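All protein chains but one are shown in place.
Letters A, B and C mark the chains in the order given here, with residues in each chain numbered from 1 onward.
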């Protein structure tokens, strides 16, 4: 069975290590904040200038001056810091954020990512995504393995305009977790009940399958 | 009569305009702070990270964490701000400081300045001088017109390693105030009792004397 | 104090000197920390042909979005736009030009502009449409692109408090692009919620030293929230 959005987020959260500084993109990545494993503490960076993003505010706590990068009202956690956009991206560009999780349209076996522009459609902009993929040490992409027409999003080469090159380490889709290295997708885990064959069928890029591929554990 | 150090500083201070942000180098420039004309307020920038330098502290106010760029104990004036060295030089390099006053070994008619290095002598470093001359909008050099052997310090071309190029606007020496433009020194004022002839003798670079040259007024 | 007293009493004074075809750098992220009254004054002045540099362009009817209504903006330099229908319409019709710039590069371009750094190298955008036509250079085996800094004829900034000398502090995440914008304007105008006396803000807590600021005005703010999300208490 393909994973739900929540399940993808849960699997992402298993990658978090105690004491990690993490930037979560809009959508599924943001959901991962709800599944941080017990006994582990992480700090969430929001690129508009907040390190230590807390939960959404209660009605009484709502403050127009306190938002996240998705422009939603938020709170600050204990020990948070707030700073300018230049400082925020100094952190990001300088490689100080440990993990970045973001969505994508396509990823290819060179670790390239396309996530911001579909020619012919209105382009709204890249926001901070290009800085994040250029700067983070460890980038996890979350997306469905194939689009709604069944076309693979894990390609030999991206077809859409890129967000960054040679930057993606890990992909967690509704079907599998994969690592990119040596110009190939290495299958690490499969979603419970999903066969290696289905993953092979839906992966257009070079796929390496070594030994038995375990199922994800939740 | 050649001006004393204090008189040079007094003449420098006459150049200050109300509301100016000013960086004063070590030596004579620092003395100018004592002669700010009445009715005028200036803010002194100290490149180690203080805008709004106040007077020296009383014995009770001395604080090791409160020093100026000359490493002397200081105080902060009302409305002062304190910041990092990067911010301080962003101000300087970005042209936000209105006036910089500094000493020099030599100045030439292209507006070049040599102030930090005498080959053969131990070089201690340029500190912030190169940033200051590259960044300030209006730079005033204070020095004696000639060295102790009578050799002019206002040259056709500097002989010592430079601190900056095409950057000096104005020079106030013990004999005169001059402006540099069009590849020449324009004599603007002479020290009380000093003749144009003496200034001409002691100026090696191209000197322009237009009309009557007034004496400085104190 | 006269020489350093930067407080002006009207929006007209605050934006005096702004003319057609100028470049305006604006602080703010979405609708958070935007100089609402200064934007309103630009609208009232009716100047056109503006190049506006700001992370976003407001929404329909609020923030920088109101400058679209009378087609005052010729070109927008931003990282994310299109939160409003009018923007989209003018973009598609070719009335409005957009230069999309990665958010971190945009912040750094403003900072560099204010700091006298004409250009810098960054890995951001290398190998993407953003890098097209830009110089590529390797440092330590990694390719970077050359990005030039930005300065503006005016910078419009929203701060929480400023003293009469223009020393500013920002409130929470309303800081965002405001400190960089403040450094990058030939004329920098700060709109604040409260004006205090010099000395009231401790020197080390000042986030924008007054040397960057030319005019300060006390504004009144709606502070519209773009996406209110709450949890139950």
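In the analysis below, a residue touches a chain if its C-beta (ideal position, glycine included) is under 8 Å from a C-beta of that chain, and two chains touch if they have at least 3 such contacts.
What you are looking at is a predicted structure, and each value in this text was computed from that prediction instead of being measured.
> Where does the absent chain touch, in terms of which shown chains it meets?
Contacts of the unshown chain, counting the full complex: A, B, C.
> Touching the absent chain in the whole complex: find that residue among A:4, A:34, A:81 or A:195.
Going through A:4, A:34, A:81 or A:195 one by one, A:81 is the residue touching the chain not shown.
> Could you tell which one of B:1, B:123 or B:208 touches the chain left off the display?
Going through B:1, B:123 or B:208 one by one, B:123 is the residue touching the chain not shown.
> In the complete assembly, which of B:79, B:164 or B:205 touches the absent chain?
B:164
> Looking at C:23, C:72 or C:122, which residue reaches the missing chain?
Here the residue in touch with the unshown chain is C:122.
> May I ask you to list the residues on subunit C that touch the chain which is not drawn?
Missing-chain contacts on subunit C: residues 108, 112, 115-123, 137, 139-140, 142, 144, 148, 169-172, 175, 203-205, 207.
> Could you list which residues of subunit B touch the chain missing from the display?
Contacting residues on subunit B, toward the hidden partner: 46-50, 55-68, 70-74, 76, 82-86, 88-89, 92-93, 112, 117, 122-131, 134-135, 161-165.
> Need a quick check: the contact residues on subunit A for the chain that isn't drawn.
17-21, 40-43, 45, 50-52, 76, 78-83, 87, 89-97, 134-135
One rule holds in what follows: only the chains that are shown with their structure count from here on.
> Looking across all chain pairs, point out the one with the most C-beta pairs in contact.
The chain pair with the largest number of C-beta contacts is A-C.
> Compute the distance, rounded to whole Å, between the mean C-alpha positions of subunit A and subunit B.
Using C-alpha averages as centres, the distance is 55 Å.
> Could you state the distance in Å from the CA-based centre of subunit B to that of subunit C?
Their C-alpha centroids are separated by 35 Å.
> With centres defined as the mean C-alpha position, give me the subunit A-subunit C separation in Å.
Centres of subunit A and subunit C (C-alpha means) sit 29 Å apart.
> By the touch rule stated above, which residues of subunit A touch at least two different other chains?
Counting only residues that touch two or more other chains, subunit A contributes none.
> When you check subunit C against every other chain, which residues touch at least two of them?
In subunit C, the residues touching two or more other chains are 111.
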